[in-house]
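Here the complex is missing one protein chain, while the rest keep their positions.
Moving on to subunit A:
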Amino acid sequence: MQFGIFTVGDVTTDPTTGRTPTEHERIKNTVAIALKAEEVGLDVFATGEHHNPPFVPSSPTTLLGHIAARTENLILSTSTTLITTNDPVKIAEDYATLQHLADGRVDLMMGRGNTGPVYPWFGQDIRQGIPLAIEHYALLHKLWREDVVDWEGKFRSALQGFTSTPRPLDGVPPFVWHGSIRSPEIAEQAAYYGDGFFANHIFWPKHHTEKMVRLYRQRYAHYGHGTPEQAIVGLGGQVFMRKNSQDAVRDFRPYFDNAPVYGHGPTLEEFSRETPLTVGSPQEVIERTLSFRDYVGDYQRQLFLVDHAGLPLKTVLEQLDILGEEVVPVLRKEFASLRPAGVPATAPLHPAVLASKEV
């Protein structure tokens, strides 16, 4: 099983000091966070993609390419890549290039994006969100698998005799997850291709995740990729830890209360009850995370959100130390011991897929 972190890339004022990092600081801090993730033994770093303030990650492959050059083992991923408003040809080219530079340590997660104006800014219509996700991904899938592509669709100009370069590393396309909170069409899409399904799982009650993952697993089997239990599932999670639970709650509360996503609404306690947010001791995070398995089954990837809401870099790095030292080693062991034989421990990623092709 793989563990990692995912970032939204928000530039948010630290409510305890009133200080707002510059975009430059935020970008550099994001790199420091990714390097730390590798240092503490996490497997994955994923960045969001946004095209409006207060977010900085508008150019994910630039960021991930830089991190690739400074890491050895970290898998570079996205959370999410906007399949609706990006040109699928450019995604094919950018991520294939990244794959070569990172020696295969790349996968990506497709998402639609929920910022209304981004669609018209990129010449699209938000009401066509799902059809755009379906059509653009169908093209991307083809571009990575067929050397010469003829293509006509509804949204993008036609391609005749087009070859996307560079070709995927060793002929193995990057593994793709499809992320969605509650659109069954996207779970269906992931199942159809035998791709992974990633449930964001944060900010929302668990029953959305439960329902979507169940649907994805059933349909994955329906399309003949394996049993429902073998489908490739990833989950988000959001944690803040201190040695003592009370200290965690005390230290995180001002960030919670002022967070752009849920601030000035429910209390930390209510939100922790209703969503997977876990603020407490490392042991509490371990127990809560293991409980995810009760409603999604054995899954392959767990990403945590640790760097949002204005938390300073120092605090984020402390969180990564705790994750790497106290939480993830236990989770690896526990999840592995619970996982039945025949259920894959990870998504089919580059080195393993290449090895299976060579056999």
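Keep in mind that, in the parts below, a contact is a pair of C-beta atoms (placed from the backbone, for glycine too) under 8 Å apart; a residue touches a chain by one contact, two chains touch by 3 or more; residues count from 1.
Definition applied: contacts and distances are computed from a predicted model.
This complex has a chain not shown, and the name its UniProt record holds, of "Branched-chain amino acid ABC transporter permease", "Membrane protein", "Extracellular solute-binding protein" or "FMN reductase", is "FMN reductase".
Note on the undisplayed chain: of the listed residues A:Arg26, A:Arg112 or A:Arg219, the one touching it is A:Arg219. Touching the chain that is not shown, out of A:Pro54, A:Pro131 or A:Pro348: A:Pro131 (per the contact rule at the top).
Which of A:Glu185, A:Asp247, A:Glu269 or A:Glu325 touches the hidden chain is settled by the complete complex: it is A:Glu185. Hidden from this view is one chain, which touches subunit A at 130-131, 134-135, 138, 153-154, 184-185, 188-189, 191-192, 203-205, 211, 215, 219, 223, 261-266, 270-271, 274.
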